[in-house]
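One chain of protein is taken out of this complex; the other chains stay put.
Chain naming follows the written order as A and B, and within any one chain the residues start at number 1.
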Amino acid sequence: MAKAKSKTNTEDYLRMYRQMVRIRTFEDNANQLYLSAKMPGLTHMYSGEEAVAVGICEALTDDDRITSTHRGHGHCVAKGAEFKEMFCELLGKEEGYCRGKGGSMHIADQSHGNLGANAIVGGSMGIATGSALRAKLNGDDDVTVCFFGDGATAQGLMYEVMNMAALWKLPVIYACENNGYSEYTKTEEIAAGSITARAEAFGIEAFKIDGQDVLAVNDLTQKLVARCRKGEGPFFIELETYRYHGHHVGDINREYYRTKDEEKDWKSNRDPIIRFRAHLVSEGIATEEELDAMNAEVEQDAADAVAYAEAANYPDQSEVDMHVYAE
Amino acid sequence: MPHDVTMPQLGMAQDAGKIVSWLKSPGDAVAKGDALFEVETDKATMEVEAQADGYLTGVSASEGDDVPVGAVIARISDSADDDTPAPAPEPSEAPDATGTSDDLPEGHSVTMPQLGMAQDTGLLVSWHKSPGDEVAAADILFEVETDKSTMEVEAGRDGFLAATLAEAGEDVPVGNPVAIISDTAPATPVARAQSAATPPPAKPVPDNAKEPAPKSDKPASAPRPAAPAPRASGDRILASPKTRRLALEQGLDLARLAEASYPQPYHAADIETLRALPDPATAPQGAVAAARRLTAETTQDGLPDFFAWAAEAHGLTDADALLAGLAATSLATKGPVAVERFGPSKTFAIASRSLAQVTETEDTPVLLLRDLRASRLSAVDMGAEDTPVLTLMATGKGVSITLECAPAQMDAATAIQLITDFAGRVEDPIRHLL
Partner (left out) sequence: MREITLSQAVNEALAEEMRRDPTTFIIGEDVAEAGTPFKVLSGLVEEFGTDRVIDTPISEPGFMGLAVGAAMTGARPIVDLMFGDFIFLIMDQLCNQAAKIHYMSGGKLNVPLVLRTNMGATRRSAAQHSQSLQALVAHIPGLKVAMPSSAYEAKGLMKTAIRDNNPVVIFEDKLMYQDKAPVPEDEYLIPFGEANVKREGKDITLIATSSMVQVAEKAADMLAAEGIEAEVIDPRTIVPLDEETLLESVKKTSRAIVIDEGHQSYGVTAEIASRLNEKAFYHLDAPVLRMGAMDVPVPFSPALEDITVPTPEGVAENARKLCAGELIHAA
């Protein structure tokens, strides 16, 4: 665990803790909506990877952009989205971020710079790099972070766009969330050699970091974002993390690809929230009681948002052919 | 506030789960994350964790039960003695293929039969047997009415009428069970209305959420096409959609083009020709009009064999008389008919259907039969003459027959009837004798 710098960071730390708890709570509620058959379709849980999204997004402003993945609720929350609009979107309601047209795998929240989750694995790498190209051409100083999983490193698009990003020094950070599994297959079975070495081959500075340590992730990202703004991008980060659930909700019989002991080990010994909580308490930044109160508050927010979304209206059928084309 | 414990949706296409075992007992204290019960789906067995802290209460599903996804099976309450029961889960299985469910007697189901081509339901008019009656396979079980008719439905097998699943007066969807016939006398025969049948459990939907309403501005039925229906006289007329529309708009009948032997398909330009055709209702008698020309072809020429047989068996040696007889009987007036073969012609009168009673006559013929089967002619287009003309020509193994006449000499129906009958007789003259 990286050392807390000073008490002036208290606010930042508590916000990071709160954002991680918000993600975990959102996912617990989303999972319940699925389990109780109240949610159409299915979804991919971010639980376990909270420190990645929060550590990175807390280093960004609303002007900075991110692109997200099918496992994107965490990025969306971390980038500033509201529970109410997110749950509405998950349930296909008209007040959802995308008016119920995108669903779990396509939530976009432009007001906070989230260019959207993408259900094509690796599909947003071009978009993120293009956003960075626009920033450079316009002379804007925003940075774009491209979230993707270890599975997406097998897509050719990644190498095409990293090549161009490196050639043109674009302000983009490629954040590879290596949770150990490419769908139902161990990453070591789909990735030859080193993942960071692939970025390094293009001359991109690459880092490998513990994705369960929110402060470490945040520190590194802050430095890289600052360097991006100075024209020193792009960068590549491989974040070692773990997804607690299966590839998707409903992927319950997982023992053919990973053991329950392994899951238990990550949950008990490397949980990003438990670790950061212990740190906050031991450093005297917050008491157990204060943190419990914060958890309870977040849980209540989520319960209210779920109830709101369940009662919310579906979009009118007249909206079905709206937004095919922009005005 | 008590927290519902529901059967979770686990797999991607799973409707229900079987409770393998409860890992906690009613009244036990549970903590969030504790394993509550074990569920088996088609894929795997898995432990389901408590989602709240509290006490397990209101357990309403037992080990071994199949419970639909989303059904509440217990509660986690703030106190161990909360005795509000969770609602009993509905059975997850829809009635099985034999139409029985747990409170129905076992046996073979009799379903509402599909009677018409496009029939969805049948009205159960009356039962001929009562629940508990012994029935034989051929016994009438009940009566059904569709839009077309009323029909009696047989039991189909021997046994006992164990249950009736619809009442007289009810519309029953085709294929739905209406009765159960058991092999042994039922202990408690059942009589039930169809409307009492429970629908299969639907996926739960939050009842406070608005369901999308179906669009109401759809037309109730497809608009009827504006094209005129094809005429019943003869085959479908080939005409372009535009031609049909113009004909309809102008009150013209495309069949008249066909009757006047204009080649199909018809296009818009043919509407002008159609307009120029005399209206059969108003055309002045004797006015010069375009000729009718009808052509028929037979697959074989039955005449030579027929003539040989008539000569040998009956001593009828005048082929021309026989030919005239075959043609004359196709006419309402029965003749007289003239037969012409390369120039000279003879006219015949026929007294009855018998070909033995055909005699030569000096009367004016009403039909001229021009037999050109021995020529190399393959088609004629001579226009109308004083008398309608039937021309016979050889074509391959068969005979090509052309009827030409002025519209005033013969109306379309008569012309079609004549050539059709005559062609049939040429192809198979024996038919004439039947």
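The rule is short, and it goes like this: a residue touches a chain if its C-beta (ideal position, glycine included) is under 8 Å from a C-beta of that chain, and two chains touch if they have at least 3 such contacts.
Just so we're clear, the structure is a prediction, and the values are computed from it rather than from any experiment.
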item: Touching the absent chain when the full complex is considered, from A:Leu33, A:Ala59, A:Ala108 or A:Leu239; value: A:Ala108
item: Contact residue for the chain not shown (choose from B:His3, B:Arg157, B:Arg245 or B:Lys346); value: B:Arg245
item: Residue among A:Asn31, A:Ser47, A:Thr69 or A:Thr129 that touches the chain left out of view; value: A:Thr129
item: Sole residue of A:Val54, A:Cys98 or A:Ile252 that reaches the chain not shown, by the stated touch rule; value: A:Cys98
item: Positions on subunit B where the hidden chain makes contact; value: 226-227, 238, 240-245, 265, 267-269
item: Absent-chain interface as seen on subunit A, which is shown; value: 65, 67, 96-102, 106, 108, 110, 115-116, 118, 120, 123-135, 137-138, 144, 156-157, 160-161, 163-164, 167, 322-327
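Following the convention adopted for this analysis, only the chains that are shown with their structure count from here on.
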item: Subunit A-facing residues of subunit B, complex; value: 6, 8-12, 14, 41, 43-44, 46, 51, 69-70, 203-204, 206, 208-213, 215
item: In the complex with subunit B, residue positions of subunit A that touch it; value: 28, 32, 34-38, 42, 91, 93, 248-250, 252-253, 310-315, 317
